[in-house]
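Handing you a structure now.
As you look at this complex, bear in mind that one protein chain is not there, while each of the others sits in place.
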Amino acid sequence: MHIMEGFLPWQWCLFWYIIALPVVVYGVIQIKKVTEEHPESKPLLAITGAFIFILSSLKLPSVTGSTSHPTGNGLGAVLFGPAAVSVLGAIVLIFQALLLAHGGITTLGANIVSMGIAGPFAAWLVYKGIRKVGWSPSVGIFLAAVIGDWLTYVTTAVQLSLAFPVPTFGSAFVKFIIIYAYTQVPLAIAEGLLTVVIFDYILKL
Amino acid sequence: MFEHTLDDYAHSNGIKNVNEYFKVLFAILTMLVSLISTSPVIPITIFVLVTFLIIFKAKIPAKFYLKFITVPFSFAFITFVFMAIFFGTGAAILNLGIFNLAVTADGFNLGFLTMARIMGGFSCLTFLALTTPMNEIFSILEDIKIPQIVVEIAMLMYRYIFVFLDEAINMYHSQETRLGYSGLKKTYKSMGMLASNLFIRTWLRGEQIYITMESRCYGGSIKTFKSRKDIGTKNILLLLSFESFLLLGTYLTWGLKII
Amino acid sequence: MNIIETKDIAYSYPDGTKALDKVNFKAEEGKIIALLGPNGAGKSTLFLHFNGILRPTSGKVLLNGDEIKYDKKALMHVRQNVGIVFQNPDDQLFAPTVVEDVAFGPMNLGLSKEEVEKRVDESLKRVGMEEFKKKAPHHLSGGQKKRVAIAGILAMNPRIMVLDEPTSGLDPKGASQILKILYELNKEGMTIIISTHDVDLVPLYAYSVYIISKGKIIKEGNPQEVFGDVKTIREANLRLPRIAHLMEILEKEDKLPFDKPYPLTIGEARKKLRDHFDD
Partner (left out) sequence: MNIIETKDIAYSYPDGTKALDKVNFKAEEGKIIALLGPNGAGKSTLFLHFNGILRPTSGKVLLNGDEIKYDKKALMHVRQNVGIVFQNPDDQLFAPTVVEDVAFGPMNLGLSKEEVEKRVDESLKRVGMEEFKKKAPHHLSGGQKKRVAIAGILAMNPRIMVLDEPTSGLDPKGASQILKILYELNKEGMTIIISTHDVDLVPLYAYSVYIISKGKIIKEGNPQEVFGDVKTIREANLRLPRIAHLMEILEKEDKLPFDKPYPLTIGEARKKLRDHFDD
């Protein structure tokens, strides 16, 4: 769920950039460490990013008739950890802006927070938690993808309501959430199912 | 479903040889002016000017450009309608007569301003996407000291996006040939298979690329080879005067409302 | 009877470049037809029109004499009848095992489980891959992958099989296995359309040949006619079959008394040379 260029007032653009920056910097430090120890992981990370980009240009149909672009971030977070995915996510978002004009430059910070940080972190935590409880990996990956997706939307709704708190943050938030509830709840389940299919396939090999 | 037309234009447009700093600074500064504007006048002016540049200077076919901006702009328009109805606190200026819905003046103004900013900002983003090849963006990222590792990963990622895009298109076509994507359930199955297969191939490919890089004496960091181009005094002056003109306009129209 | 025919079809990419320009292509039922052209000439683009994956910007495609329609139901019918084997089998084999992959098409046709199983077994047998049922496609060799890809199309029982560069990248044995399979299928009545730039093999199997260059058909006819026009062949970045080239040189440079058309295959050359020696 990209926030478009020009949608957020400049103060909020700045605010989300400031929130996103330390996480991405931490991710960069992590990636640097990993690639110095294992130089062969560099092309692998890049190529995973390319995969996430392609995945997000697929259109998933849903029962309500709308379509969603799977983010792939949930899967990435489970495989690489959320810090590395925040960097890959940031680069993918830049490419989406500059190659497809999806999202934007001033809204980049906000999009990184919702799609590159909040979603993947939630997915990763859910997956870790479920594995600890001892449920099957398929259930884990499904819930991780679904909850990762939802948290992305909730974060986006928070960002929009903060930017347009009319008349209050709360009432704006309710409005955005209602819209998303209709469209995004089924889509998140759709992405969860797709992620399970991919994950099962990988496990079969 | 998959298109890379914007990138094709970035490599072959009317102003592809114009200095990359000039183009990037122009797009981003103008985008920022559009964003800080508190009245819709300047964002709409920016939209008109940038559209003019895209069609007549960069020589992007008008038909393509107009078609391309239809979707985001209809979204901007829906946002406008949505805000006009739901984001007002003052007195109603128009009663819709269903569900007690009404358009308020401040809702209308907020929606209209947001729509104008999207139009202004989006046209600048499209300008950047259509006129500046990605390799020039990479050299700018390097100049402004974005960490080397990020630029390297971005470079590799850019290249392999297109390789995988071609492969994904072929896979998609071959699935269509065998009647995949006919119905909701089959669509999921087909898409899951496509994504999985692509994922496996990306991993195999990653290993192969590392071998070819090692064969060329890769030592752990990609040392890039670029010739720096100076933005040029004339371009700076042109840029500064244009942005000052926009800023002046922004100041003069500060807080101006439609209704 | 032309089972597939295109009438003046043109196709342009979204940015306006023309990929196909007024292409008229006919495939007679039950024959093997070769589409010869250099890389990037538009061979694959033309093929994707045969089963409605691409829709021509202008012109029309006829299947069995009827114009193809592009609604969902009509496309199902077209794709069941016209199977395409893509150039890179890795693009076509996407299931975790061979058997699941071959079953993909029949499953989408909504056949019963028994019927799907039957068709999968038959198709794999057909291409000599029944032992590899449970294998993962990426553990197979290039030639084996190609054969599984063909089985995947066969399992849909198409009337026409279209193959994009079926022998490219294969070693001689692998290539001849594929050609043998196609030859047998053709004997049983299947129409086969093959794109290639391997000129040496074309005269061995093709009933008629089309040459495509830069999106246009620049020559058509039987192999003798097409390869008789050496100028056009070379203009299209192609060459004569090596045997024909030898004969051309012997006649032109050494003034040996061969008359046109030059023999194209080893069999034809043998006959011609033998006749001369017997004289």
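By letter and in written order, the chains are A, B and C; residue numbering begins at 1 in each of them.
As a working rule, a contact is a pair of C-beta atoms (placed from the backbone, for glycine too) under 8 Å apart; a residue touches a chain by one contact, two chains touch by 3 or more.
Given the structure is predicted, the values throughout are model-derived calculations rather than measurements.
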- Task: Would you list the chains present here that the left-out chain is in contact with?
- Result: B, C
- Item | Residue in contact with the excluded chain [from B:V41, B:I222, B:L239 or B:L256] | B:I222
- Query: Among the options C:G30, C:G142 or C:P261, which residue touches the chain absent from this view?
  - Reply: C:G142
- Query: Which one touches the absent chain: B:I28, B:A92, B:I146 or B:V163?
  - Reply: B:V163
- Could you tell which one of C:K73, C:K134 or C:K173 touches the chain left off the display? C:K173
- Query: What residue numbers in chain C mark contact with the hidden partner chain?
  - Reply: 37-40, 141-143, 165, 168-174, 176, 197, 199-200, 237-239, 241-243, 245-246, 249-250, 253-254, 256, 266, 269-270, 273-274, 276-277
- Tell me, which residues in chain B touch the chain that this view leaves out? 4, 7-8, 11, 133-135, 138, 155-156, 158-160, 162-163, 166, 205, 208-209, 211-219, 222-226
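The criterion applied here is as follows: only the chains that are shown with their structure count from here on.
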- Hey, how far is the Cα centre of chain A from the one of chain B, in Å? 18
- Note on the structure: Taking each chain's mean CA coordinate, chain B and chain C are separated, in whole Å, by 41
- Query: Taking each chain's centre as the mean position of its Cα atoms, how many Å separate chain A from chain C?
  - Reply: 44
- Task: Spell out, as numbers or ranges, the residues of chain A touching 2 or more other chains.
- Result: 201, 205
- Within chain B, the set of residues that touch 2 or more other chains is 193-194, 196-197, 200
